[in-house]
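With one protein chain removed, the remaining protein chains of the complex are shown where they sit.
Our next item is chain A:
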């Protein structure tokens, strides 16, 4: 900060800092109370794990904790440098969760901010509150019932005008504390919060790097697999059909000289082969970038998929802003694969596709009421889903207990 040019400028700066500090501390108090409540609820969730039900709550609850911590990160970022979020995808197993440093750090932060952070913010915020309250004591003490009208947080009762003015006279002390101490308290609290909420210097960054490396490798893998798939489709499909066209044309020319009658059935097969080649080319093209996606957008394309599904399917698409073409075509592929699985294996009576864009995340859910037991194994469509989603740095979860129902949940970043 550059030094203020004049005396009045310096005073203005001090007051501005004090006002900002009051706001920071108030918001800190809010997130502190939230953290306290969350910490208490975390205890409850942990306790409920002892009787079993809690295990189902762990993952959603970790999301809640992350949301609370992110809220505090946003508060800290508002009044200073941004605090990078350390989160990778949620751990999938208990052992992995125990080793996830971000979860440990979050829990420590939750308790410390909930208890100590709230207290510190409360004290810092007390100064401006008291300064205003005591200064205005002569204005309001008569309006309140005698036992309510007090100063110093109710420690001293105001019973007369004289006392009211004495209380008002203490206001400059609070004002001074506010101007001098509150900003320091706010700074102290922010430094502390930042230290706890930023990614752990070594571990978390390396985790993020390895996560990015993995997603990049997955992208390359998926890309190579995709090229291989296209090459195979072209080779086994269109190319072989065209070879047949060349071959049978040769046969027809051979025959036509001797017996034109005999050439006709061969020419018919030539025509069939050419038509098949065209059909297969269309299929390949559609699998690369479905034209329906281009023409009718994600909503239209997915509705068409739903309508084609052998199992009655409700499609809900809530996407107002279009996503990148790659994300849309992955979303389309995910739904297409999932619905193919539904029609082929699930034995379901009905299915539902929900696609929603929240901020920079596209959430896709495909559920059915079939027999369940679906798993991503070698060569299954679900593996393809996981691969393609990971290539976009997204997450895919397949929840399919034996006996059903099946839920495929995919989140794709689309910022």
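To be clear about the criterion, contacts are C-beta pairs under 8 Å (C-beta built on N, C-alpha and C of every residue); 3 or more make two chains touch, one makes a residue touch a chain; residues count from 1.
The rule we apply is simple: contacts and distances are computed from a predicted model.
Participant: Look at the options "Peptide/nickel transport system ATP-binding protein", "Sugar ABC transporter permease", "Two component transcriptional regulator, LuxR family" or "Protein-export membrane protein SecF" and return the one that UniProt uses as the protein name of the missing chain.
Facilitator: UniProt lists the chain that is not shown as "Two component transcriptional regulator, LuxR family".
Participant: Which of A:78, A:184, A:216 or A:232 touches the chain that is not shown?
Facilitator: A:232
Participant: Specify the residue from the set A:85, A:136, A:215 or A:249 that touches the hidden chain.
Facilitator: A:249
Participant: Considering the whole complex rather than only what is displayed, give the residues of chain A touching the chain that is not shown.
Facilitator: Against the left-out chain, chain A lists 232, 235-236, 239-244, 246-251, 253-255, 266, 269, 273.
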